[in-house]
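Only a single protein chain was left out; the remaining protein chains are all shown in position.
Presenting subunit A:
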Amino acid sequence: MEKILDIRDLHVSFKTFGGEVQAVRGVNLELYRGETLAIVGESGCGKSVTANSIMRLIPTPPGEIKDGSILFKGQDMTQLSDKEVRKIRGVDISMIFQDPMTALNPTLTVGDQLTEGLRQHRSISRKEADKQAMEMLTLVGIPNPVERMKQYPHEFSGGMRQRIVIAMALICDPELLIADEPTTALDVTIQAQILQLFQKIQKQTGVSIILITHDLGVVAKIADRIAVMYAGKVIETGTRKEIFYTPQHPYTRGLLHSVPRLDQKGEKLIPIDGTPPDLFSPPEGCPFAARCPMAMEVCTKVYPFHSKLSRTHDVDCWLQDERAKKYMASTY
(Lines give C-alpha, C1' and ligand atoms only; values in the text may rest on other atoms or scores of the structure.)
Protein backbone atom coordinates (compact mmCIF):
# COMPACT_ATOMS: atom_id res chain seq x y z
CA MET A 1 0.00 0.00 0.00
CA GLU A 2 1.15 3.49 -0.80
CA LYS A 3 2.15 5.65 2.10
CA ILE A 4 0.41 9.00 1.55
CA LEU A 5 1.59 10.71 4.71
CA ASP A 6 4.67 10.13 6.81
CA ILE A 7 5.26 12.26 9.88
CA ARG A 8 8.73 11.86 11.37
CA ASP A 9 9.82 13.13 14.76
CA LEU A 10 7.55 16.18 14.70
CA HIS A 11 8.15 18.79 17.38
CA VAL A 12 5.82 21.77 17.79
CA SER A 13 6.05 24.40 20.51
CA PHE A 14 4.15 27.51 21.50
CA LYS A 15 5.76 30.50 23.11
CA THR A 16 3.50 31.82 25.87
CA PHE A 17 3.93 34.24 28.76
CA GLY A 18 4.48 31.29 31.07
CA GLY A 19 7.20 29.80 28.90
CA GLU A 20 7.38 27.41 25.99
CA VAL A 21 4.63 24.81 25.73
CA GLN A 22 6.02 21.70 24.06
CA ALA A 23 2.70 20.63 22.61
CA VAL A 24 4.04 17.97 20.26
CA ARG A 25 7.28 16.21 21.21
CA GLY A 26 8.46 13.82 18.56
CA VAL A 27 5.37 12.43 16.91
CA ASN A 28 5.75 9.64 14.35
CA LEU A 29 2.73 8.72 12.28
CA GLU A 30 2.05 7.22 8.92
CA LEU A 31 -1.04 6.97 6.81
CA TYR A 32 -1.71 4.71 3.86
CA ARG A 33 -3.89 5.53 0.90
CA GLY A 34 -7.58 4.88 1.46
CA GLU A 35 -7.38 4.07 5.17
CA THR A 36 -8.87 5.77 8.18
CA LEU A 37 -6.51 6.52 11.01
CA ALA A 38 -7.97 7.62 14.31
CA ILE A 39 -5.94 9.72 16.71
CA VAL A 40 -7.21 9.47 20.26
CA GLY A 41 -6.12 10.83 23.61
CA GLU A 42 -7.13 13.10 26.43
CA SER A 43 -7.72 16.80 25.98
CA GLY A 44 -4.51 18.75 25.49
CA CYS A 45 -2.36 15.82 24.37
CA GLY A 46 -1.54 17.47 21.05
CA LYS A 47 -4.00 15.92 18.61
CA SER A 48 -5.14 19.18 17.07
CA VAL A 49 -1.64 20.63 16.99
CA THR A 50 -0.42 17.56 15.09
CA ALA A 51 -3.32 17.81 12.65
CA ASN A 52 -2.90 21.54 12.11
CA SER A 53 0.82 21.09 11.52
CA ILE A 54 0.15 18.81 8.57
CA MET A 55 -1.55 21.69 6.76
CA ARG A 56 0.79 24.25 8.26
CA LEU A 57 -2.12 25.90 10.06
CA ILE A 58 -0.25 26.44 13.32
CA PRO A 59 -0.53 30.13 14.21
CA THR A 60 3.02 31.50 13.97
CA PRO A 61 3.77 33.21 16.32
CA PRO A 62 3.20 31.87 18.99
CA GLY A 63 3.50 28.39 17.48
CA GLU A 64 6.44 26.92 15.60
CA ILE A 65 7.31 23.59 14.01
CA LYS A 66 10.64 23.08 15.72
CA ASP A 67 11.84 19.88 14.18
CA GLY A 68 10.86 16.88 12.14
CA SER A 69 9.32 16.35 8.74
CA ILE A 70 5.84 15.87 7.35
CA LEU A 71 6.07 14.03 4.06
CA PHE A 72 2.88 14.28 2.05
CA LYS A 73 3.24 12.14 -1.07
CA GLY A 74 6.97 12.48 -0.70
CA GLN A 75 7.24 16.26 -0.37
CA ASP A 76 8.06 17.78 2.99
CA MET A 77 5.28 20.16 4.03
CA THR A 78 7.54 21.83 6.57
CA GLN A 79 9.90 22.98 3.81
CA LEU A 80 7.35 24.46 1.39
CA SER A 81 6.78 28.20 0.91
CA ASP A 82 3.46 29.70 1.99
CA LYS A 83 2.40 29.92 -1.61
CA GLU A 84 3.17 26.28 -2.29
CA VAL A 85 1.29 25.28 0.85
CA ARG A 86 -1.78 27.23 -0.31
CA LYS A 87 -1.83 25.16 -3.50
CA ILE A 88 -2.08 22.02 -1.41
CA ARG A 89 -4.59 23.27 1.14
CA GLY A 90 -8.14 22.51 0.19
CA VAL A 91 -6.99 20.70 -2.95
CA ASP A 92 -4.89 17.74 -1.86
CA ILE A 93 -5.51 17.99 1.87
CA SER A 94 -8.72 19.26 3.44
CA MET A 95 -9.74 19.81 6.97
CA ILE A 96 -12.96 19.64 8.94
CA PHE A 97 -13.20 21.34 12.30
CA GLN A 98 -15.03 20.48 15.45
CA ASP A 99 -17.77 23.04 15.66
CA PRO A 100 -19.97 23.37 12.59
CA MET A 101 -21.72 26.32 14.22
CA THR A 102 -18.60 28.46 13.92
CA ALA A 103 -16.81 26.93 10.94
CA LEU A 104 -19.05 28.68 8.42
CA ASN A 105 -18.90 32.40 7.82
CA PRO A 106 -22.27 33.81 8.95
CA THR A 107 -22.24 36.63 6.41
CA LEU A 108 -21.68 34.62 3.23
CA THR A 109 -24.08 32.28 1.49
CA VAL A 110 -23.44 28.58 1.65
CA GLY A 111 -23.05 28.50 -2.13
CA ASP A 112 -20.40 31.18 -2.06
CA GLN A 113 -18.43 29.38 0.63
CA LEU A 114 -18.74 26.06 -1.16
CA THR A 115 -17.55 27.32 -4.50
CA GLU A 116 -14.81 29.71 -3.46
CA GLY A 117 -12.27 26.93 -2.99
CA LEU A 118 -13.08 25.50 -6.39
CA ARG A 119 -12.86 28.85 -8.07
CA GLN A 120 -9.60 29.62 -6.32
CA HIS A 121 -7.84 26.44 -7.36
CA ARG A 122 -9.47 25.42 -10.61
CA SER A 123 -10.09 27.79 -13.45
CA ILE A 124 -13.75 27.05 -13.98
CA SER A 125 -16.80 29.23 -14.59
CA ARG A 126 -19.17 30.23 -11.86
CA LYS A 127 -21.86 28.08 -13.42
CA GLU A 128 -19.68 25.00 -13.46
CA ALA A 129 -18.60 25.65 -9.86
CA ASP A 130 -22.23 25.99 -8.80
CA LYS A 131 -23.07 22.75 -10.53
CA GLN A 132 -20.28 20.88 -8.78
CA ALA A 133 -21.23 22.42 -5.43
CA MET A 134 -24.81 21.27 -5.83
CA GLU A 135 -23.67 17.76 -6.70
CA MET A 136 -21.54 17.80 -3.58
CA LEU A 137 -24.49 18.95 -1.44
CA THR A 138 -26.53 16.08 -2.80
CA LEU A 139 -23.68 13.67 -2.04
CA VAL A 140 -23.54 14.76 1.60
CA GLY A 141 -27.29 14.42 1.90
CA ILE A 142 -28.68 17.93 1.65
CA PRO A 143 -31.90 18.07 -0.32
CA ASN A 144 -32.95 21.02 -2.51
CA PRO A 145 -29.40 22.12 -3.29
CA VAL A 146 -30.55 24.84 -5.69
CA GLU A 147 -32.32 26.76 -2.93
CA ARG A 148 -29.88 25.75 -0.20
CA MET A 149 -26.98 27.32 -2.11
CA LYS A 150 -28.54 30.75 -1.69
CA GLN A 151 -29.10 30.40 2.04
CA TYR A 152 -26.94 31.54 4.92
CA PRO A 153 -25.45 29.22 7.57
CA HIS A 154 -27.93 30.27 10.26
CA GLU A 155 -30.72 28.76 8.19
CA PHE A 156 -29.31 25.26 8.75
CA SER A 157 -29.28 22.92 11.74
CA GLY A 158 -26.01 21.81 13.35
CA GLY A 159 -25.98 18.45 11.58
CA MET A 160 -26.74 20.10 8.24
CA ARG A 161 -23.95 22.57 8.76
CA GLN A 162 -21.47 19.81 9.43
CA ARG A 163 -22.61 18.20 6.18
CA ILE A 164 -21.93 21.50 4.43
CA VAL A 165 -18.49 21.73 6.02
CA ILE A 166 -17.80 18.20 4.79
CA ALA A 167 -19.01 19.13 1.31
CA MET A 168 -16.71 22.17 1.42
CA ALA A 169 -13.76 19.99 2.38
CA LEU A 170 -14.46 17.47 -0.36
CA ILE A 171 -15.23 19.83 -3.19
CA CYS A 172 -11.75 19.77 -4.75
CA ASP A 173 -11.57 16.00 -4.39
CA PRO A 174 -8.72 15.84 -1.84
CA GLU A 175 -6.59 12.78 -1.23
CA LEU A 176 -6.38 13.36 2.49
CA LEU A 177 -9.15 14.53 4.77
CA ILE A 178 -8.33 15.56 8.32
CA ALA A 179 -11.35 15.70 10.60
CA ASP A 180 -10.71 17.22 14.02
CA GLU A 181 -13.48 15.98 16.28
CA PRO A 182 -16.12 16.29 13.57
CA THR A 183 -18.91 14.85 15.67
CA THR A 184 -18.14 16.12 19.17
CA ALA A 185 -20.47 19.11 18.89
CA LEU A 186 -23.36 17.09 17.51
CA ASP A 187 -25.98 15.04 19.28
CA VAL A 188 -25.74 11.28 19.24
CA THR A 189 -28.12 10.40 16.42
CA ILE A 190 -26.55 13.01 14.15
CA GLN A 191 -23.09 11.72 15.10
CA ALA A 192 -23.95 8.29 13.74
CA GLN A 193 -25.23 9.80 10.49
CA ILE A 194 -22.10 11.85 9.99
CA LEU A 195 -19.88 8.83 10.59
CA GLN A 196 -21.88 6.88 8.03
CA LEU A 197 -21.38 9.75 5.64
CA PHE A 198 -17.61 9.53 6.12
CA GLN A 199 -17.70 5.84 5.33
CA LYS A 200 -19.83 6.38 2.26
CA ILE A 201 -17.55 9.11 0.98
CA GLN A 202 -14.45 7.04 1.56
CA LYS A 203 -15.95 4.18 -0.40
CA GLN A 204 -16.85 6.50 -3.28
CA THR A 205 -13.71 8.60 -3.47
CA GLY A 206 -11.02 6.51 -1.84
CA VAL A 207 -9.96 9.47 0.29
CA SER A 208 -7.62 8.79 3.22
CA ILE A 209 -8.96 10.06 6.53
CA ILE A 210 -7.34 11.16 9.76
CA LEU A 211 -10.02 11.29 12.39
CA ILE A 212 -9.28 12.98 15.67
CA THR A 213 -11.54 12.24 18.57
CA HIS A 214 -11.63 11.37 22.20
CA ASP A 215 -14.66 9.22 21.69
CA LEU A 216 -13.58 5.58 21.41
CA GLY A 217 -17.08 4.61 20.37
CA VAL A 218 -16.58 6.64 17.20
CA VAL A 219 -13.20 5.01 16.67
CA ALA A 220 -14.57 1.51 17.07
CA LYS A 221 -17.03 2.18 14.26
CA ILE A 222 -14.84 3.48 11.51
CA ALA A 223 -11.09 3.43 12.19
CA ASP A 224 -8.79 1.01 10.40
CA ARG A 225 -5.87 1.94 12.58
CA ILE A 226 -5.60 3.86 15.83
CA ALA A 227 -2.84 6.07 17.21
CA VAL A 228 -3.00 6.85 20.92
CA MET A 229 -1.41 10.12 21.96
CA TYR A 230 -0.30 11.16 25.38
CA ALA A 231 1.46 14.37 26.43
CA GLY A 232 2.63 15.26 22.92
CA LYS A 233 3.74 11.78 21.90
CA VAL A 234 2.19 8.83 20.12
CA ILE A 235 2.51 6.09 22.70
CA GLU A 236 0.78 3.24 20.92
CA THR A 237 -0.41 2.51 17.40
CA GLY A 238 -2.10 -0.52 15.99
CA THR A 239 -5.00 -1.79 13.99
CA ARG A 240 -8.41 -1.36 15.50
CA LYS A 241 -8.35 -5.00 16.56
CA GLU A 242 -4.93 -4.74 18.15
CA ILE A 243 -5.83 -1.67 20.14
CA PHE A 244 -9.24 -2.85 21.27
CA TYR A 245 -8.39 -6.50 21.98
CA THR A 246 -4.71 -6.50 22.90
CA PRO A 247 -3.85 -3.00 24.09
CA GLN A 248 -0.34 -2.95 25.52
CA HIS A 249 0.25 0.51 26.94
CA PRO A 250 -1.25 1.01 30.40
CA TYR A 251 -2.62 4.36 29.23
CA THR A 252 -4.44 2.74 26.33
CA ARG A 253 -5.87 0.17 28.69
CA GLY A 254 -6.99 2.94 31.00
CA LEU A 255 -8.65 4.74 28.12
CA LEU A 256 -10.52 1.62 27.09
CA HIS A 257 -11.69 1.17 30.64
CA SER A 258 -13.07 4.65 30.69
CA VAL A 259 -15.43 3.96 27.78
CA PRO A 260 -18.96 3.30 28.98
CA ARG A 261 -20.00 0.02 27.43
CA LEU A 262 -23.54 -0.66 26.42
CA ASP A 263 -23.20 -4.43 26.55
CA GLN A 264 -22.19 -4.57 30.20
CA LYS A 265 -25.00 -3.33 32.32
CA GLY A 266 -24.23 -1.14 35.25
CA GLU A 267 -20.52 -0.76 34.51
CA LYS A 268 -19.50 2.78 35.30
CA LEU A 269 -17.09 4.94 33.47
CA ILE A 270 -13.73 4.70 35.24
CA PRO A 271 -11.60 7.69 34.41
CA ILE A 272 -7.85 7.37 34.78
CA ASP A 273 -6.70 8.96 38.04
CA GLY A 274 -4.52 12.04 37.90
CA THR A 275 -3.78 14.56 35.19
CA PRO A 276 -1.35 14.67 32.26
CA PRO A 277 2.05 16.27 32.89
CA ASP A 278 2.82 19.91 32.47
CA LEU A 279 4.04 20.49 28.92
CA PHE A 280 6.17 23.49 29.93
CA SER A 281 8.70 21.10 31.43
CA PRO A 282 7.68 17.58 30.47
CA PRO A 283 9.20 14.74 32.49
CA GLU A 284 12.31 13.05 31.18
CA GLY A 285 11.02 9.51 31.51
CA CYS A 286 7.67 8.10 30.54
CA PRO A 287 5.14 10.97 30.77
CA PHE A 288 2.53 8.55 32.07
CA ALA A 289 4.68 7.36 34.97
CA ALA A 290 2.96 9.52 37.58
CA ARG A 291 -0.40 7.93 36.80
CA CYS A 292 0.68 4.49 35.72
CA PRO A 293 -0.29 1.59 38.02
CA MET A 294 2.61 -0.46 36.56
CA ALA A 295 5.28 2.22 36.80
CA MET A 296 8.80 1.04 37.58
CA GLU A 297 11.81 2.99 38.64
CA VAL A 298 13.26 3.14 35.15
CA CYS A 299 10.01 4.71 33.89
CA THR A 300 10.57 7.98 35.71
CA LYS A 301 14.17 8.27 34.44
CA VAL A 302 14.33 7.19 30.81
CA TYR A 303 11.80 7.41 28.04
CA PRO A 304 10.87 3.82 27.00
CA PHE A 305 12.19 2.27 23.81
CA HIS A 306 9.95 1.89 20.85
CA SER A 307 8.76 -1.70 20.58
CA LYS A 308 7.32 -3.30 17.49
CA LEU A 309 4.89 -6.07 18.41
CA SER A 310 3.67 -6.73 14.89
CA ARG A 311 3.94 -5.09 11.50
CA THR A 312 1.21 -2.70 12.61
CA HIS A 313 1.41 -2.66 16.40
CA ASP A 314 3.89 -0.27 18.05
CA VAL A 315 4.16 0.77 21.66
CA ASP A 316 6.42 2.94 23.83
CA CYS A 317 6.47 1.27 27.22
CA TRP A 318 9.08 -0.31 29.48
CA LEU A 319 6.79 -3.26 30.12
CA GLN A 320 7.79 -4.52 26.68
CA ASP A 321 11.39 -4.79 27.78
CA GLU A 322 12.57 -8.38 28.21
CA ARG A 323 13.75 -7.71 31.76
CA ALA A 324 10.36 -6.36 32.80
CA LYS A 325 8.64 -9.31 31.17
CA LYS A 326 10.86 -11.77 32.99
CA TYR A 327 10.26 -10.02 36.27
CA MET A 328 6.53 -10.04 35.75
CA ALA A 329 6.58 -13.71 34.89
CA SER A 330 8.53 -14.51 38.04
CA THR A 331 6.26 -12.59 40.38
CA TYR A 332 2.87 -13.69 39.10
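Things worth noting here:
Please note the rule applied: contacts are C-beta pairs under 8 Å (C-beta built on N, C-alpha and C of every residue); 3 or more make two chains touch, one makes a residue touch a chain; residues count from 1.
Here is the rule we use: contacts and distances are computed from a predicted model.
One chain of the assembly is not displayed; among "ABC transporter permease", "Lactate utilization protein B", "Succinate dehydrogenase / fumarate reductase cytochrome b subunit" or "Electron transfer flavoprotein subunit alpha/FixB family protein", its UniProt protein name is "ABC transporter permease".
Remark: the omitted chain is touched by one listed residue; of A:R33, A:R86 or A:R291 this is A:R86.
Considering the whole complex, the residue from A:G117, A:G238, A:P277 or A:P304 that touches the absent chain is A:G117. When the full complex is taken into account, the listed residue touching the unshown chain is A:M95, out of A:V49, A:I65 or A:M95. Contact between subunit A and the absent chain runs through residues 55, 57, 86-91, 94-95, 97, 99, 102-109, 116-117, 120-121, 152, 154, 165, 168-169.
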